[in-house]
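Structure record follows, encoded as C-alpha cells.
One protein chain is absent from this view; the other protein chains keep their places.
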Amino acid sequence: MSKPIIGDAAGAGGFRKPTGEESRALRAELEDFNAQYSLVLDEGDLQAWPEFFTEDAFYSVTARENFDHDMPVGLVHCEGKGMLKDRAFAIQHTAMFAPRYLRHYITNTLAIGVSDDGAVVARANYMVLETLHDDPTTHIHQAGSYHDIFARGEDGALLLRRRICVYDSLIIPTALVFPV
Amino acid sequence: MSKPIIGDAAGAGGFRKPTGEESRALRAELEDFNAQYSLVLDEGDLQAWPEFFTEDAFYSVTARENFDHDMPVGLVHCEGKGMLKDRAFAIQHTAMFAPRYLRHYITNTLAIGVSDDGAVVARANYMVLETLHDDPTTHIHQAGSYHDIFARGEDGALLLRRRICVYDSLIIPTALVFPV
Partner (left out) sequence: MSKPIIGDAAGAGGFRKPTGEESRALRAELEDFNAQYSLVLDEGDLQAWPEFFTEDAFYSVTARENFDHDMPVGLVHCEGKGMLKDRAFAIQHTAMFAPRYLRHYITNTLAIGVSDDGAVVARANYMVLETLHDDPTTHIHQAGSYHDIFARGEDGALLLRRRICVYDSLIIPTALVFPV
C-alpha cells in the first residue's frame, strides 16, 4: 500500500493542495461526515457503518510503526463494501466480547488535497474511549489518525473511498473487534 | 423523559432533518456556543453558566444505562433557570471538595434537527479531564454526549432549552459537583 498523500505529494493522483477558502469550505463537510460516522459507531449501529463508504472502498486499521515503514499488514483489512458489510454482520451476530461503550472524539480535521472531480484527501486525529460495563473507569482504547480519500456520491455528498486508521499504540488491543 | 430526537425521529415536535448546507451553517454556531460554554466552566465562572440557558430550560446529567432505558433518574436534575442558578450558587458558596482543574473537550458537534422558528436539535461528544491539586496526573473525569435542544434568544443567538449530559461511566463519580 502506498504512503498517504500529504503536503507536496498531494499533487499525486490528480490531487492539488486546496486554497485556504476551499480548505475551510471542505472542513465543514468533513466534520459533518465524521460526526455522523462517529455517531453511528458510538451508538453501536454497525449496519449503518458500511454506508459511509463507496462500493470499491478500502478500509484498514494498522499500527503507525507498520504504516511508517510501508508495511501493508493491518489489524483489520477490508477491500470493497461487501467486506465491510460482512465485518459489521460478523461483529453483530457472532463475536464474543465483554459489553462496553465506545466513544469517538475526532479533531484536527484537515483537507490536504482536492481533485477536479470533487475527491478530497483528508486527515483527522481520532481518540476512542472505552468504558467496560464491569469497570467504572473510562480509558483510552485507541489513539491515532485517519488517512482518508473521499469521493462524491450521486447526490454530491462525501463517501469514503479509503480510510486507513493508523494507531499509535504498539501493542494490538486484543479486544479490537469494532470498527474505528 | 422522552428519548433524544435523532435521525428519523427528528420529525417529532416540528423538527425536520437539516439540509447539508443548513447543517454546516449551524455547526459554526453550535461550536461557538459550546466553546463559550466550556470556557466558562473551565475557568470556574459558575455564575455565568446559567446564562447559556432559556428561562424554562431543562438540564440533567444521567448515566447512559438509565438514558437508554428511558429512566428519568439523573445525577443532576434541574428544571428552570432558577434551579441552575441555585445549583451554581450552592457549588460556589457551600460545597466542600478538593481543589481541582476541570477541562472540557467537545467534539463531533452535529445539528440533527431544525424547526421553522430556528430551534435546533443537536448532539456532541464531551470529555472532561480532571487534575486534582494534590495529584500530578490528569485523568478522564467523565466521557459522554450532549443531547441538546436549542432555542433562539431575542437577539437570535442560541440558548439551551434542554441539555442532557449522558455519561458512559457506570459508577457515579462521587466528586461530581460541577456542571458538565
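As written, the chains take the letters A and B, and residue 1 is the first residue of each chain.
Keep in mind that, in the parts below, a residue touches a chain if its C-beta (ideal position, glycine included) is under 8 Å from a C-beta of that chain, and two chains touch if they have at least 3 such contacts.
Since the structure is predicted, the reported quantities are computational estimates derived from the model, not experimental observations.
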Candidates B:Thr19, B:Gln36 or B:Gln92 - the one touching the absent chain | B:Gln36
Quick one: which of B:Gln47, B:Gln92 or B:Thr138 touches the chain that's been left out?
-> B:Thr138
Residues on subunit B facing the left-out chain by the touch rule are 28-29, 31-32, 34-36, 38-39, 42, 101, 103-107, 129, 131, 133, 136-140, 157
List the residues of subunit A that touch the chain left out of this view.
-> 20, 23-24, 27-28, 64, 105, 107-110, 123, 125, 127, 140, 142-145, 168-171
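In this text, only the chains that are shown with their structure count from here on.
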Where the CA atoms of subunit A average out and where those of subunit B average out, how many Å apart are those spots?
-> 27
